[in-house]
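Here it is, the structure, as structure tokens.
Only a single protein chain was left out; the remaining protein chains are all shown in position.
Moving on to chain A:
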Amino acid sequence: MIHILLFAHLQEVVGESKLSVELSDITVDQLKAWLEKQYPQLSLQSIMVAINEEFATDTTMIQSGDTIAFIPPISGG
């Protein structure tokens, strides 16, 4: 089981801010592809990812229990 957090417009596209899914031992890239298949209106290509609050890359492996946050371009300040 992994925990997915969605922010800003991604939250509105999916209609949820959190998802829990029975996936593990996949890469960030594979998770992006899986989510895009579940939510065809979702585009995650230029979206950054943080695993357990640390920035990750598309090839980072996701383990069971991880929290994966999808981070659209930020606009604080």
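Quick notes on this one:
One rule holds for everything that comes next: a contact is a pair of C-beta atoms (placed from the backbone, for glycine too) under 8 Å apart; a residue touches a chain by one contact, two chains touch by 3 or more; residues count from 1.
The criterion applied here is as follows: contacts and distances are computed from a predicted model.
The complex includes a chain that is not drawn, and of the options "Molybdopterin synthase catalytic subunit", "Autoinducer 2-binding protein LsrB", "NADH-quinone oxidoreductase subunit M" or "ABC transporter permease" the UniProt name matching it is "Molybdopterin synthase catalytic subunit". Touching the omitted chain from chain A are residues 5, 7-9, 12, 46, 48-50, 53-58, 69, 71-77.
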